[in-house]
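Let me give you the structure first, and then I'll get to my questions.
Of the protein chains in this complex, all but one are displayed in their positions.
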Amino acid sequence: MFTLPVSKLNDLFAAVASTRKLYLPVDDEASGHAEYKVWHEGVTLSNALNTARSAKDFFFPQTENLVDFKMEGKTIEVIDTRTESEDFVVFGVRACDARSFDILDRVFLAEPVDSYYKNRREHGVIVTLACTRPEETCFCTVFGIDPTNPAGDVSGWIAGENLYLSANTEKGEAFLSSVSKLLAESDDEAVKAQQAEVKEILKKLPLGSLDLTPFKPENLLKLFDSKRWKDLSEACLGCGSCTFVCPTCQCYDIRDFDTGHGIKRYRCWDSCMYSDFTRMAHGNPRLTQVERFRQRFMHKLVYYPSNNEGIYSCVGCGRCLAKCPISMNIAKVIKALGEEA
Amino acid sequence: MQSEMIKRAKELLASGEVARVVGWKAGEFDYDITPGVFTTAEELDSAFLYNDLCEANLSKYMIAQSRKEGKTLVFLKPCDTYSFSQLLKEHRILRENVYVIGVPCDGKVDVDTVKATGLTGICSMTSDGETVTVKTLYGDSTMSKADAMSERCINCKSKKHVVYDELLGEEGDVVADNHRFDMVEKIEAMTPDERFEFWRNELSRCIRCNACRNVCPACSCEKCVFDNEQSGAFNKGASDSFEENMFHIIRAFHVAGRCTDCGECSRVCPQNIPLHLLNRKFIKDINELYGEYQAGENADERAPLNTFTTEDVEPSIVYERGGKQ
Amino acid sequence: MDLETLIPKVGVVTDIRIDTPDVKTFRVVGLDGNKLFEHMPGQCAMLSIPGVGEAMFSITSSPTNKEFMEFSIKKCGCLTSWLHMMEPGQQITVRGPYGNAFPVETALKGKDLLFIAGGIGLAPLRSVINYVRDKRDQYGDIQVIYGSRSKADLVDYQEIINEWMADPGVEVNLTIDREEEGWDGHVGFVPNFVKELSPDLNKTVLLCGPPIMIKFTLAGLKELGFTETQVYTTMELRMKCGVGKCGRCNIGDKYVCKDGPVFRFDELDELPNEY
């Protein structure tokens, strides 16, 4: 484990930013949120627990160009516009978001590999930061995530006046050695003490005891047919807030944009909550919001685990709890369906 | 008030006058209240709620609910009745299938406003009408209700119900002296560069989740132009700053003259974009150029963009009166 | 840069055959004149006209055809209308092949096969029928029961008459919904026709057609004594990426584009009824 005084954070950021882009959570005055921004001299790390938008944007941006076409007469030219991503570092990712990358990896890096995602993933170094002040909406522990011991290429803790860093991957080792001049070797006493302290707070989390036992692949049809979906979804507006702030929602749409001198094929986030998500020429198998709402939660709690060794595709970051316009969310769904089971 | 409301709802359900009740449902932390549909007395007893935290405007739900079998009882706050009345005017709600009970409101406590004061880990939040008590994972605190209200409630436009079948509590008045255009004026007073900067900073945060559109009682089109692949404006995620601008200009324009300024758009925006400032700009312009107009207030009056006078000002007036140069 | 499945290849439409008033069959080759890629019967490909749209179609030609691929496409939406207006020589983009295939090399090997199709539902089966005909010695009896609204709506009619019916090991039973002049074959709906023909119970069934026809045919087959493990179908639903990532074609925990489109009916039973 290595350490650096918090007062020297700026030096660390400067050193990292001298060789590649460094992103970190920064307080945004206009929104009152923390958001990932590029570091430059004068930018300081936010104290907020987490960013309003998740960190998935770094690897799976809201919109991205896939390929260009030039059309002339009857001919089509396909133009591969992909370029090698630049190296970058994301500093201050929380444990929940760090887990979300594993979940996205299982989708995008499964064969056939999504080269757009892989390209960014390979060039990004994730430096996590352990949580010290969880919110009431946090329930990552339910999914077996330890917010005091976040994953990532490098795990980080800010305890007292010091930042502690410990590499988990080769990429992480390389990152630490690139800034080794600023770091000193250290034991992990301070980190351990902080972890013990935060774990006491975690015990008090109101959603820390959500019960996931009914959500297993064997119960797929039973959960699908639950009577509760109707009343749970009754007030749903069919907007995409929950899916767009979610670190693990990965559905996308592919669209063409005619620029007037060519076609740009791009992909953008899509939401299973949208009425046109499954619309096709012959009809729509999910006609009402009940089915769309059900799809989202069944996917996170049953379908995904069924295809991925029981791993849920929710990380308990609490963003959808904080952002849903009608305050309907996965925690309420887990409780309601759990009661029934 | 809550118990009175439950009592009336039960009576109407029991008499068969209404088949269901639309109100607010308790959540996990006092503040995460969900609009809910209740069909039995038991459901009302266990989950129905009305307090200083019931922010949601229930009027838009009546588009769908009024098309269901039997009558629906809905509780509307004064400002919700403006939206309801506007929807009636646009023939979006079947009035005969709705039983409206007006309930008083003296401003709602907004969790985002409370969070903006720096409180985190809010597990419980209660208001006694004067003081808000907040219990968090990191200790308890209190604040005056005025400090916990969102801007739309501080600048409340009316405490009077414009439509109802029955009123509970005391009827209030239109608030003549509100300051809801102050911020619009402030923006108008900026230079064009500052204004551009201001709005780019705000609109570039948009994630196109459509929450503002879907919650808006004035946005009741069967198919939105932005969802229509044939419209030429179809877009699901803004791929360019132009698309961010266009979405918000058109969203606001399409509700111009019909927006009652209920403020739901800004309340639900996950990115805290002050969308109401776009709508209010239109309202302010309409008031100044075509005479005072409050959407939803009067069922017979024609909406300002559905009418004209031969003496209307020319568009070139914008060159003279527009914002600061 | 890695190979990217979302970036399509350019294909040329070399021939367009008018099958029925609303179905055309397009012959596609690569720019070099060769087949764009190899596939197995039942697999699909994403065809697109940039700026118009992209959609999944089953490859109707057999993999044993080494020269070109064919797609029989019914006009029913934006992209298909555009495709129907094309002239030979038009380029389109193609990516694939996607999905699983009918288990022609495993479960179907050596079996007696019964193909039941309705309308454009013959398109995905044609690939299998021709594959099996070309490897005749590896399979048992072949029976095809095919029905359409009218004679004019029978897809691949010329091929059926001239090739399939002429093939000694293949039995073809055609039907149309309503009587019409110049038709002396069977008249009636496919599900009833299947019951009338009462095919041998040891046959393995490959079934495709409109949802309502599938529903009644399956019920009829069960009445006759067939079990669900004997019946395969193909579901081509709302696919976009083709590789199980974009998240819209799932039926329960199965993605049609990756785990399907071919399913055995007992597999579908374990999935929610959302298709």
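A, B and C label the chains in the order they appear, each numbered from 1.
FYI, contacts are C-beta pairs under 8 Å (C-beta built on N, C-alpha and C of every residue); 3 or more make two chains touch, one makes a residue touch a chain.
Everything below uses one rule, namely that contacts and distances are computed from a predicted model.
The listed options are "Hydrogenase iron-sulfur subunit", "Nitrate reductase", "Membrane fusion protein biotin-lipoyl like domain-containing protein" or "glycine dehydrogenase (aminomethyl-transferring)", and the UniProt record of the chain not shown names that protein "Hydrogenase iron-sulfur subunit". One chain is not displayed; in the complete assembly it touches the shown chains A, B. Contact with the chain not shown here comes from a single listed residue; of B:14, B:167, B:221 or B:313, that residue is B:313.
Residue B:193 is the one among B:130, B:177, B:193 or B:222 that touches the chain not shown. Of the candidate positions B:39, B:178, B:220 or B:245, contact with the unshown chain belongs to B:245.
The chain not shown here touches chain B at positions 187-188, 190, 192-199, 225, 231-233, 239-240, 242-243, 245-246, 249-250, 252-253, 256, 278, 281-282, 285-286, 289-290, 304-305, 308-310, 312-319, 322-323.
Even with one chain removed from view, chain A keeps its contact list with that chain: residues 257, 259-261, 264.
Throughout what follows, only the chains that are shown with their structure count from here on.
Taken together, the touching pairs link the chains end to end in a line with two free ends. Taking each chain's centre as the average of its CA atoms, chain B and chain C sit 51 Å apart.
Rounded to a whole number, the gap between the C-alpha centres of chain A and chain B is 30 angstrom. Chain centres here are Cα averages; for chain A and chain C they lie 40 Å apart. Counting partner chains per residue, chain A shows two or more touched chains at residues 253, 270.
In chain B, no residue touches two or more other chains. The touching residues of chain B, counted against chain A in their complex, run 27-29, 31-37, 56, 61, 112, 115-116, 120-123, 136-138, 201-202, 205, 207-211, 213-215, 227, 234, 236-239, 264, 267-268, 270-273.
Those residues of chain A lying in contact with chain B across their complex are 28, 30-33, 35, 49, 52-53, 62-63, 65, 133-136, 201, 204-207, 231, 234-235, 237-241, 243-245, 253, 255, 257, 266, 268-271, 274-276, 321, 323, 325-329, 331-332.
Contact residues of chain C toward chain A in the complex are 1-10, 50-55, 76-78, 80, 87, 89-93, 237-238, 240-241, 243-248, 250, 252-253, 270, 272, 274-275.
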